[in-house]
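Excluded from the complex is one protein chain; the other protein chains are retained at their positions.
Letters A and B mark the chains as written, and numbering starts fresh at 1 in each.
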Amino acid sequence: MRFGRISKAVGIAAAAVLALSACATQGGSTSPSSSGSAAKQGGSATVVEVNAFNTFNSNTADGNTDINSKISYATHWGFYYVDNSLKIVHNEKFGHYEKTSDNPLTVKYTLNDGVKWSDGTPVTAYDIALNWAASSSYFDDASPDGKKGTAYFSTAGDPTGLNNTNFPDVSSDGKTFTLTYTKPFADWETAIGGNNGTIDVPAHVVAKKAGLADAKALFDLMKGMKKGDPSNQQPANETLKKAADFYNTGFDTKTLPSDTSLFLSNGPYVVKDMVADQSMTLVRNKDFNWGPTANLDQITIRYIGSAPAQIQALKNGEADIIAPQASSDTIQQLKAIPGVTVNQGHQLSYDHLDLNFYGPLADKDVRTAFMLTVPRQDIVDKIIKQMDPNAKPLDSQIFVPDQAPYADSVKNNGSADYQQVNIDKAKQLLAGKTPTIRIMYNKDNPNRVDAYTLIAANAAKAGFKIVDGGLGKSDWGKALGKGGYDASIFGWINPGVGVSGVPQIFKTGNGSNFNKFSDPAADALMSQLVQTTDQSKQVDLEKQIDQKIWGASYGVPLFQAVGVEAFSDRVTGVKYMPNSSGVWWNYWEWAAKS
Amino acid sequence: MSQQSQQQDVTAAPTASGAATAAPAAGIEPVLETKGLSLGQIVRKRFFGHSGALIGLVVFAMIFLLAFSSEGWGPFPGWWKYQHDQVTPLVNEGVPTWTLAPFSFGDHPFGQDRIGRDLFAMTMRGAQQSIVVMLIIGIVAGVIGVVVGSLAGYFRGWVETVLMRLTDIIIIIPVLLLAAVMSQTAGRRDSGTWFAQFAASNGVVVLGIFLGLVLWVSLARLVRGEFLSLREREFVDAARISGASNFRIIFKHILPNAIGVVIVNGTLIMSSAILLETALSYLGVGVKAPDTSLGLLISQNQEAFATRPWLFWWPGLFIVLICLSINFIGDGLRDAFDPRQKKFNAKKAKSRGAHGSAVAAGASPAAEPSLEVGTTVSSVTSEVPDTEAFGGAPERAEDGKGGTA
Partner (left out) sequence: MVTYVVRRLITAALILLGASFLVYNLTALSGDPLEEFRASNQPNAAQLMQARSQLLDLATPAPIRYFKWLGGAAGCFAGHCDLGKNLAGQPVTQALGQALVQTLTLVTGATILAILVGVALGIITALRQYSALDYGVTFLAFLFFSLPIFWVAVLLKEYGAIGFNNFLAHPDIPIATALGVGIVVGIIAGVVSAGSVRRRLIIGAIVFAFVTLVLEVASITQWFRFPGLGLGVILIAGVGIAFGVTVLTAGLQNRRALYAALTTVVIGVAAYFPMQPLLNLATPLMIVILAVVTVAVGIAVGYFWGGYDRSQGMRAGGITAFIVGALIMLDRFMQSWPAYFDNGLVRGRPIATIGAGTPNLQADFWSSGIDTFTHLILPTVALVLISLASYTRYTRSSMLEVMNMDYIRTARAKGVSERSVVMRHAFRNALIPISTVVALDIGQLIGGAVITETVFSVHGMGFMFLDGISHVDPNPVMGVFLCVAITALFFNLVADLIYSALDPRVRVK
């Protein structure tokens, strides 16, 4: 009996050993490997981003998040990019574009030979045509409420400028693309490619997914269609709809797709690996020779939401480059970490106090009096100075100091009258009146709460009765423009490049003109501005508008938000950028320190 | 369900809720301990014999007095020289002026925030608000929980079905979600109704009421469980025969016997309420600036953790102190109300041999479950607040959607 049991046990043991050896790792008895993929010729770096990547097409309304745009920027190339002084830099090795005529405005884009996608297909004018078709909404004939007609391509940008064009011409070799505008468009330079300037959606892939042979077939299909007209709706073109649907959602993914055509690169890097909601890895595109060669072999992107976590990751060597949300504490902590360089600068967003042109503030003298009580210097000192010792109150309604015309505009726009708080003059203007002013702001934004506290304390000194009209983060936006308050504190984002944003805020009756500012002379200047294609003339007009706005006692800009970037001593070449590209704007210059 | 629990009432011995009634019959020690004392006296005696609870009570009373006397409340002025929303010039970059040698408080003992508000004033105001929210939540949740639980437990039938299914629905919704949504609603000021007017000036009260509307469920289940067993007892029959109304039986006869469960659970709800308020403020849906609460203060200043630690430490210290003292008070109350909990000593117990302590026969862990299995489950979960209450949102960049490409 006992013997039998033992032999059984031996048998089981033998079977177990067999099973074990079967499930051992393949490839022999290598001892634990010590070599990582780092320490090669170019080195690697880890960049931290706040949001997680989710689509390879960052042009759609849903896909247009900061991280998607940045990855798109790192893996694609185009006719230009925007540098950190907010100037457009042309990429002559990629191609060339020029304005060939002013009336009608005609722009000709020419691609160089040898520029190709990472699957070997050349980049052609058809790719530009797809970009144009998507960002112009040219074929859409959907009614404004979206219930009737067809909306083809989803776009995050403003389609108005590109919509006023004829169907473009493409040369027979597919290398030149000519666009003729039916209406002059001030921002024509950045019309194709947006802030990044990239040509980032391969037309041949979209065409194939729609069942067409190649990019040219897609172009021919579009050529055969008429411009969409919401007042005369046509049945949807099935093939184009299929292509558009793929364009809108087909590139969405959080993990690396097995279909490599979904993430084709035509820029310095290609995507190598993705871990959903954790990280992403880019490696150098070996074919890329139509632009500067990137220094780093590999860039890893990790997603970390909170600023303290980002700082500690940098401190612990898990990250090399971070750009956390700035606060004085964040900056102090970063400066205290040995071996970390901190880049500080402005962001393009700025906070401002707007006064309603109706209600108790309808009288210009009352508005002026209120503006005179706003302690702008004090607000900057207390809220911004700890982050940026050189901070000054923002003095222009149109420009930010990072833009060259700012200094010049500030001299003449009338902001000089509001440099100092002048309670006596405010009392004079009020002439004994004590208007009740309800100030609306976002209670969940500490900067605005603090600004409100300081403004309210000072305005009371001049005789204003201040009512706290602050609302929570989900309510204040809805209340904008609806009345129920007399003054509001909130932020705008200056686009940095382009002028289309100006009339949006300041023109009579426009969507973001919440305080009902109306000035016929300014309106006329703005109408002129959006049709001016010459940059120096644009600046001229903008300066005049700035002056008119200050002259009408519109309200006061308060301060520009502060941005901060930090990088460890393992990398070099990181430079501050105020716009939404952030650190990424010159990623090809990043290098690993040996 | 009703059939089941009635049958089980037979299988399990009756629960011992009133310590005084059950104790004398059983053993030696408890008799000495409780001889000739009313329930209230026993509880008081036990509670004051619990040193942890006593210290907790003293600490809490001190915080309460400090917070309300220094900053004042309503029409009553406080003795501290600054108001929580008063901007004063920054002294020494806002570093606390409190020094030990030579001992002096200075102008701003706790320091100042970046625009110069006095942190002592803000912390005291925050402690006031947190305590007020806590008490309101305790009262609202207590009242609703008792009423719902006692009605369901006493009347049974469809009343019970409706009320308990409602409780079930609310209990499976994650507390944080419900609380976040509720306080979001409580924070609304944009509609010009009387409610919005009231909310604008009494934000904390509204927040407390709304959160109370969420947190009553565990108490309701416990009270129902108590009622299910108490309503079968002889004294209830006696009251009924002598013609007492249902209302009178519920509130005069049964409820006093279930008061232990209510008080203990109410304390625990309050201690979880203060953490819930912290978590909600962290999420940005709690008390709104420029008013303040302890939770709001630490979440506003969490980035200052390494650079201006006083902004973070003082309010944090008060949260921990309040929460700790409430937890100890609750612990003491539980021991005091629970006849089964007494000093137990392994050595003594061994030597005591056959003597031993007397426990009412049915006071087994199965007493409550014997009524209905679900009851135990909730009684267990309700006692310690959900760790979810710590939940919070990231400080994410506001502009996820940004540049156009």
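In the analysis below, contacts are C-beta pairs under 8 Å (C-beta built on N, C-alpha and C of every residue); 3 or more make two chains touch, one makes a residue touch a chain.
Source: prediction; values computed, not measured.
Colleague: Looking at A:168, A:324, A:393 or A:491, which makes contact with the chain not pictured?
Modeller: Of the listed residues, the one touching the omitted chain is A:491.
Colleague: Touch as defined at the start, partner being the missing chain; which of A:308, A:446 or A:483 qualifies?
Modeller: Of all options in A:308, A:446 or A:483, contact with the hidden chain holds for A:308.
Colleague: Of B:60, B:80, B:227 or B:282, which sits in contact with the chain we cannot see?
Modeller: Of the listed residues, the one touching the omitted chain is B:282.
Colleague: What residue numbers in chain B mark contact with the hidden partner chain?
Modeller: 3-4, 7-8, 11-12, 52, 165, 168-170, 172-174, 176-178, 180-181, 184-185, 275, 278-279, 282-283, 298, 302, 305-306, 312, 316, 319-320, 323-324, 327-328, 331, 334, 340-346, 349-350, 352-354, 356-357, 359, 363-366, 369-370, 373-374, 376-377, 380-381, 383-384, 386-388, 390-394, 401
Colleague: Under the stated touch rule, tell me which residues of chain A contact the chain that is not displayed.
Modeller: Chain A touches the chain not shown through residues 9, 13, 16, 19-21, 23-25, 29-39, 46, 52, 54-55, 61-63, 65, 144-146, 154, 156-160, 249, 252, 254, 273, 275-279, 281, 298, 300, 302-306, 308-309, 312-313, 315-318, 473-478, 480, 490-493, 500-501, 504-505, 511-512.
Keep in mind that, in the parts below, only the chains that are shown with their structure count from here on.
Colleague: Show me the residue ranges of chain A that touch chain B in the complex, using the header's touch definition.
Modeller: Checking each residue of chain A against chain B gives 50-51, 58-59, 64-66, 68-69, 72-73, 156-157, 193-196, 198, 200, 305-308, 325, 327-330, 332-333, 336, 349, 382-383, 386, 443-444, 446, 449-450, 452-454, 457, 468, 470-475, 478-479, 484, 493, 579-581.
Colleague: Spell out the part of chain B that touches chain A in their complex, as residue ranges.
Modeller: Spelled out, the residues of chain B in touch with chain A are 85, 87, 90, 114-116, 184, 187-190, 192, 284-285, 288-290, 300, 302-308, 394-397, 399-405.
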